[in-house]
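Showing subunit A:
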Amino acid sequence: MPEDAADRTGLDGILEALTGRFPGAVLAGAFERNELSVRLAKESLASVLRFLKDEAGFNALEDIAVFDNLGAAGGDGRFTVVYRLCRFPGALRLRLAADVAEGASLPSAVPVYRSADWAAREAFDMFGVLFDGHPDLRRIYMPDDFEGHPLRKDFPLAGRNGGA
Partner candidate 1 sequence: MSEALERSPFLLTKADAFITWAQKNSLWPFGSGLACCAIEMIATAAARYDIARFGMELFRASPRQADLFIVAGTVTNKMAPVLRRLWDQMPDPKWAMAMGNCAIGGGPFPTYSVLQGVDRIIPVDVYVAGCPPTPQGLIHGLMTLQEKIARSHPTKEILDPDARRRS
Partner candidate 2 sequence: MTPFVADVLIPVGKIVAVILYPMIMVVVMIWLERRVVALMQLRLGPNRVGFQGLAQPVADAVKLFFKEDIRPRQADRLLFNIAPVLVMFTSLLAFAFMPLGEPVRIGAYTLTLWIAESPVGLLIVLGLSSISVFGVIFGGWAANSKYPLMGALRSVVQVLSYEIPLGLTVLTVAFAARSMDLVEIVRRQESSGVWYGFLMPVSFVVFWISAVAETNRAPFDLPEAESELVAGYHTEYSGMKFAYFYMAEYAHMVLVSSLVVNLFFGGWLAPFPSVPALDFLEVVPGFVWYLVKIMFFLYLYVWIRATFPRYRFDSLIRLVWKWLIPLALLNFLVVALVRYLR
């Protein structure tokens, strides 16, 4: 991966800017595989995303991934919601992670990134993570009368009623 050196300075600058602007929010910042990974408190998510898009130039939200760490040691929330951002010219990658307890909600990214709409609906459908501020949060894959959230660890692979 040739872009090691040049990238670090760009990402370093962003880490300082983030910790400067949002002192309470940024819990941890680390460099794994030359990607900046930042753990945030979920309340500050909307403002951090707004800052990253407007000032830091991260114009594309590539993916919203949710991890169910049921039974994993520690961690204040059951679900970890990961936002993957990318800045187009210069191709900088950023990973924002926020922990959410079961049943709790976190601010939605739709006002900032329009492509978060369906990704959030998928996260809700599969995990039951609630996003407040989302235009119409309802199931995207499963039929509307489906109970339970399939991708949770405690949901059986073959489905509750034996996958009739």
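The set was built so that all candidates are chains of the complex that A comes from, given by their letters.
Definition applied: a contact is a pair of C-beta atoms (placed from the backbone, for glycine too) under 8 Å apart; a residue touches a chain by one contact, two chains touch by 3 or more; residues count from 1.
The structure displayed is predicted, hence computed values, not measured ones.
Screening 1 or 2 for touch with subunit A: in this complex the touching candidate is 1. Within the complex formed with candidate 1, the subunit A residues making contact are 141-143, 150, 155-160, 163-164.
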